[in-house]
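Right, I'll just put the structure down here and ask away after.
Every protein chain of the complex appears in place save one, which is left out.
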Amino acid sequence: MGETGQLKKRKGIHGTLALIAIGVGLYYGLVVAPPDAYQGEVQRIMYLHIPTIVAAYVAFFLVFVGSCLYLWKKEKRDDILAHASAEIGVFLTALVIVEGSIWGKPTWGVWWTWDARLTTTAILLLIFIGYLLLRSLIEDEGRAASAAAVLGIIGALDIPLIHMSVYWWRTLHQPPSIFRPDKAPWENIAWPLLIPLIVNIVAFLILFFYLLSLRYRLGEMREAIKTRRLERGI
Amino acid sequence: MTPAWGFVALAYGIVWGAIVIYLVALKRRYRSAEVELNRLRSSEVTENNDKK
Partner (left out) sequence: MEFLSQTYLLLHKDVRLELRRRESLLTMFFFGTLLLFVFHFSFDLVPEKIAEMAPGLLWLAFLFTGTLGLAQLFQAERENHCLDALLLAPLDRGALFLAKTCFNLLLMVLVELVIMPLFWVLFDWRAWNLLPQLFLVTLLGTVGFCVLGTIMSAITLRARARELLLPLVLFPLMVPVILATIRCMENIVRAGELGDAWPWLRLLLGFDVIFTTLGILIFDWVIES
C-alpha cells in the first residue's frame, strides 16, 4: 500500500517549511545583516558556518543517543536513527570544513590552518567516516549495529577530550569567537549580527530534521525489504 | 564583484549545491526503496491468494 497519504502530506509540509525557512535565512544573511566592521562581506559566511556546525553537533548527539538506546534495548529503530544521523552528520561536517576553509582564505590568507576548531572538526569527520566504514565492512547486520553503537558511544565521549586537548595545544591562535568558555555567546557578537544568525540556525535545523526524517524512513524501508526477502528466502 | 563577494558566493554556492545534490540523491534512493517494497508487498499478496 506504500506510505499513507497522511505521512506523505506531512513530509511535503515539512519540506516546504524547510524551503521557506532557508529562503528567509538567506534573505537575512545576505541582505538584512550588515557587513562586519573588520571582515566586510566575507563575514556573511558565518551565517552558513555556524548553523552547519550546530546541525552537525545535533546529528552526532543523536548518533550517541541512538547508540546508547540500541545497546540497551536492541530495537532496530534506534540503530536506524544512529545510522541516518551519522550519514547526515558526516555530510554536514565535510561542509563545515569547506566553509571554514573558504572563510579562512580571505581572513587569514590561507586555505587551511591547524587552528583548534578546524582541526577538531577534521578529527570529528574522520571518526564518523570510520563509523560509516565500519558499518559497511561488517557483513552481519546485528554485529554491525552493535559494533557501530560502541564506536558511536566511544567517539561521542572522546569528542570533548579531543576538543579540550586540541584547544589547549592551539591556545596561541584566536579562540572561538562565539562559543568562548568564559563569556556567554550573546556577549560576543553584536546584536544586528545575532538575529540573522539565529534565524539561519533555526532554518538549518528545520532542514536538518527534514533530511533526517527522509533518511530515517529510507532506513526503515530497507529494513522492511530485508525482512521480507529473508522470509521469502530470496 | 569585489573579491569579498566572490568568496561568499563560492561558499554559499558550494554548500547549497551540495545540499541539493544530497537531497536529490536521497530522494532517488527513497523512491527506489519504495518501489522495491511495494513490489515485495504486492507479490506477497498474490502468493497468499494462491495459497488459499
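Letters A and B mark the chains in the order given here, with residues in each chain numbered from 1 onward.
Definition applied: a residue touches a chain if its C-beta (ideal position, glycine included) is under 8 Å from a C-beta of that chain, and two chains touch if they have at least 3 such contacts.
All of these numbers come straight from a predicted model, not from anything done at the bench.
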| item | value |
| --- | --- |
| Missing chain: touched chains present in the view | A |
| Sole contact to the chain not displayed, among A:Gly66, A:Gly155, A:Pro196 or A:Gly219 | A:Gly155 |
| Touching the absent chain when the full complex is considered, from A:Ile127, A:Leu193, A:Leu207 or A:Ile225 | A:Ile127 |
| Residues of chain A in contact with the chain not shown | 71, 123, 126-127, 130-131, 133-134, 137-140, 142-143, 146-147, 149-151, 153-155, 157-158, 161-162, 164-166, 168-169 |
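Basically, only the chains that are shown with their structure count from here on.
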| item | value |
| --- | --- |
| Approximate Å spacing (C-alpha centroids) for the pair chain A, chain B | 18 |
| Residues of chain A touching chain B in the complex | 1-3, 26, 30, 40-42, 44-45, 48, 52, 91, 95, 98-99, 102-103, 105-106, 207, 211, 214-215, 217-218, 221-222, 224-225, 228-229, 232 |
| Chain A-touching residues of chain B, taken from the complex the two chains share | 2-5, 7-8, 10-12, 14-15, 18-19, 22-23, 26-27, 29-30, 33-34, 36-38, 40-41, 44, 47 |
